[in-house]
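Before any comments, here is the structure.
Note that this complex is displayed minus one protein chain, with the remaining chains in position.
Order of writing sets the labels: A, B and C. Residues in every chain begin at 1.
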Amino acid sequence: MNFTSDNIAGASPEILQAIVAGNGGVAAPYGMDPWTAEAEARLSDVFERDVAAVLVATGTGSNALALAALAPPGTAVFCHLEAHVIEDECGAPEFFTGGGKLVGIPGEGGKITPDGFEAALARFPRGIVRQVQPAALSLSQVTEAGTLYTPDEIRALCDMAHAAGVAVHMDGARFANAVAALDVAPADITWRAGVDVLSFGATKNGAIACEAITFFDPARAGDMLFRRKRGGHTVSKGRFLGTQMAAFLTDGHWLDLARHANRAARRLADGLAAVPGVRMPWPVQANEIFPILPAAVDDALKAAGGRYYPWTTRSLAAQDAPGAGERMVRLICAFDTADEAVDEFVAVAARAGAVQA
Amino acid sequence: MNFTSDNIAGASPEILQAIVAGNGGVAAPYGMDPWTAEAEARLSDVFERDVAAVLVATGTGSNALALAALAPPGTAVFCHLEAHVIEDECGAPEFFTGGGKLVGIPGEGGKITPDGFEAALARFPRGIVRQVQPAALSLSQVTEAGTLYTPDEIRALCDMAHAAGVAVHMDGARFANAVAALDVAPADITWRAGVDVLSFGATKNGAIACEAITFFDPARAGDMLFRRKRGGHTVSKGRFLGTQMAAFLTDGHWLDLARHANRAARRLADGLAAVPGVRMPWPVQANEIFPILPAAVDDALKAAGGRYYPWTTRSLAAQDAPGAGERMVRLICAFDTADEAVDEFVAVAARAGAVQA
Amino acid sequence: MNFTSDNIAGASPEILQAIVAGNGGVAAPYGMDPWTAEAEARLSDVFERDVAAVLVATGTGSNALALAALAPPGTAVFCHLEAHVIEDECGAPEFFTGGGKLVGIPGEGGKITPDGFEAALARFPRGIVRQVQPAALSLSQVTEAGTLYTPDEIRALCDMAHAAGVAVHMDGARFANAVAALDVAPADITWRAGVDVLSFGATKNGAIACEAITFFDPARAGDMLFRRKRGGHTVSKGRFLGTQMAAFLTDGHWLDLARHANRAARRLADGLAAVPGVRMPWPVQANEIFPILPAAVDDALKAAGGRYYPWTTRSLAAQDAPGAGERMVRLICAFDTADEAVDEFVAVAARAGAVQA
Partner (left out) sequence: MNFTSDNIAGASPEILQAIVAGNGGVAAPYGMDPWTAEAEARLSDVFERDVAAVLVATGTGSNALALAALAPPGTAVFCHLEAHVIEDECGAPEFFTGGGKLVGIPGEGGKITPDGFEAALARFPRGIVRQVQPAALSLSQVTEAGTLYTPDEIRALCDMAHAAGVAVHMDGARFANAVAALDVAPADITWRAGVDVLSFGATKNGAIACEAITFFDPARAGDMLFRRKRGGHTVSKGRFLGTQMAAFLTDGHWLDLARHANRAARRLADGLAAVPGVRMPWPVQANEIFPILPAAVDDALKAAGGRYYPWTTRSLAAQDAPGAGERMVRLICAFDTADEAVDEFVAVAARAGAVQA
């Protein structure tokens, strides 16, 4: 009953097997191996256009490098005020952008609205020298609240961004979960909607450690190979990234893994929603759940060995926030979460909820 | 007959097996898993003292993070003028140190001498505000010329460094090859000789991607976990680093792998040295060879499918440099280099050398 | 009737004369001249203790260098969300701190409250690797809203900061106005209250271009001479900074200049407050006024040649914000603001206000 995160899982057997299969013989280093080329080709297939992709081993590296490619030193990067890039990466985007300013935008359920973005842009007018100039917008899909942007919502924000001379990055650490949940073409929530660069994560969905910095305009990839090397993110035996990403994208494996995680989260959410006193402040749309639990339920789950994190947020209206005797928590399901663990967890909660009700 | 580098090899079967074995079930992320703890414990065993180790996936990341821990923004890092950190990392040390100045020191055979270090230090006197202040010395063991520092040589340089208020880093991308070749205790060429931080590489000697930033004074590790995260180098599923390093250090596996590579290089060097017209400007002490070949031999090897890099250097006295009709090249042997490949390579060279002589 | 800022004024005759007087003969460069030594001695007198002071030519340079001395790369600097350092310095603090994160704290009237600071600190818990760690608190005295912290308010915030391992910087671009208005010993609102480093500005109060980065613990000044040089802020002919600061601090000249500006602002505020429809959302405590004007008054002032800036703020409670037909503006008085200009301005406003009322 460990729902702390999707990075506590190992790798999917298929991906691990691909790594093992790629081990024999010599291969060119630094991403010049055939598996990396295959991964890039599959990304182009997935996105229905030629893309330029650069593989790295971490999501923070992927985000920070992508943002640095869009935001020169001394500019502003806009994101939700609880986005991973502003809250959870220990200043990596600031470091890689050479001191860029991350500007947090409020918005319920982890989502930026056009009004919120407009208000933020208005604070950084073009040509005013005392202000850093707007350079990039970073959208998280899935968001930090486990919610999703629709294709139309993304397009509206991208149009605003481009009109303001601002490029758009998508933090897709859980991009697979988003595509699986929305049941859209990957292109529909990325380049067709205006996204310029995607940090496409495989790690949380079954890889060991692999993320693809994906440029929808290959010309824009420009100096990313230099940036990656300078950031220390060029894996020497690059085949081990290439084999992961190629296997991840083969025969829809990435979506199968994500669908499993999403289904487990749905099962968990439905079960908890039926427990007296449990509330769901945000819609459950992918593989993350943020229920508000009665304290007794939380205590019972902890006592029964349930593992998950307490949650605080600035993305909840006052009337929806946890009240006395309530606790907000975060639960995440992974590609390998077992139905049994979900059901046991729900059962414990149900018993505790019934007692209290 | 591919001798381009030791990063064209895959992983050793033992290390790959450890990764597979560590895959099942849940494990705490970010290096809080049991394998990472085991790796750190084995590092303490190997070095005969408590060390603090932080694992990353790349050698450039390991070097740049280690140097940043020793050299605050606006200081000088001394190294050989052909060291990897100054020549081959695309400015990563400058980036991570916040604009540090890498100061290259000349020295034959890739080695810094006390005289060379003294002259370099003299250019950056303490307290002179127009100059960056000395902060770190980085020694490569094995050097970029395939040579080795003796324990006494290291101690002499470390003593000078410490007397000048300068901390010592060792770039040990091929540290295993050095220990195997010198047949010394790892402590003898590190902390007992005065080294403060070691970038201990496993990748080039049989891992997929794993390097241990090793602090011999654990108190000095200080904020490395923050630095690593901020650099995007904290691998999410940290178990995959921990399993590699633990397996690498189990039952002397790391030294077995290195000895194999060193023996192959010795076999190759001895074979080539017997070819008429072939010269060895530097002693062959580990797994890298830098022969100067007659052009005809080079041509014959290329024609026969031999793969390796041409080499230019600023670490060779004028009288030893390649003359007309000569070409300097670099050959590297790996943990899995086959005797057959070596022997075939030598045979081709021998035939070509005989024809020409 | 130009109230746009206090940097549209020239220099006070006394300070200009000191520059001229210091021009003859040779003098050691880079701040080693006798006038700079005299300036430092007078700063020690003013603050009733030995201080270490480093002179620079700009306020942004002073703030950014001071913050960089307190906040190592990858840490957080707390300030009011409308502080000059976060809003008006084009990312200089982020640049000089090597990518530090400026964290804006809300607070009415431009002031940080203990509750606000506590909430901000809580978002950056010690030892949590995904978060930058708290390093510095920057207080503006005078604030960006023209208000003042009392000695007790400063002490309370400093105590909280120090308890959290956070050093305190004061942006004193208008420090003279604060001291003059509060009628306290300079020490009472700085080191006696817990401030570690003060950016003490002379420019806005009558100098050409001179600011003193003042360390109350001289040992803490440490490497500031190197930082200053590396930032390009070491003025070659340093005597021209030294003469300014020495003259500024001679015979209470700095307080005379500030008192003049404060009195002019008081006269202006009193005059405007009597105009029908004019509101003062914040108390006028130094030399800056932020009245909310009826549109007709604003129009009349503009038509009559009045010069000042419109103002938007996030530091006003909703019920106090400008309503329909109202406009918030900023007016600043300088050391040389003439009573005639103030009276003429007020008269124009009064006439327009009377018509409308």
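Here, contacts are C-beta pairs under 8 Å (C-beta built on N, C-alpha and C of every residue); 3 or more make two chains touch, one makes a residue touch a chain.
For clarity, every value in this text was computed on a predicted model and none was experimentally measured.
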item: Sole contact to the chain not displayed, among C:L65, C:A193 or C:L331; value: C:L65
item: Hidden partner chain, touching residue among C:L182, C:V235 or C:I292; value: C:V235
item: Residue, one of C:P72, C:G91 or C:P281, that touches the chain absent here; value: C:G91
item: Among C:A27, C:A71, C:L102 or C:L148, the residue in touch with the chain that has been omitted; value: C:A27
item: Touch criterion as defined above, residue of B:A28, B:L70 or B:L102 at the omitted chain; value: B:L102
item: Chain not shown, touching residues in subunit B; value: 73-75, 87-91, 94-95, 97-102, 129-132
item: On subunit A, residues whose C-beta touches the chain left out of the figure; value: 30, 72-74, 98, 129-130, 132-133, 223, 225-227, 229-230, 234
item: Footprint left on subunit C by the chain that the document does not show; value: 2, 5, 7-11, 16, 19-20, 22-29, 56-65, 89-92, 95-96, 203-204, 208-209, 226, 229-237, 239-240
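As a working rule, only the chains that are shown with their structure count from here on.
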item: By mean Cα position, the chain sitting nearest the middle; value: A
item: Chain pair whose interface holds the most contacting C-beta pairs; value: A-B
item: Copies subunit A and subunit B touch via same or different residues, half shared test; value: same
item: Rotation angle superposing subunit B onto its copy subunit C by C-alpha atoms, nearest 5 degrees; value: 180
item: Computed distance of Cα centres, subunit C from subunit A, in Å; value: 41
item: Subunit B-subunit C separation of Cα centroids, rounded to whole Å; value: 52
item: Centre-of-Cα separation between subunit B and subunit A, whole angstrom; value: 36
item: Shared-contact residues (touching 2 or more other chains) in subunit A; value: 89-91, 95
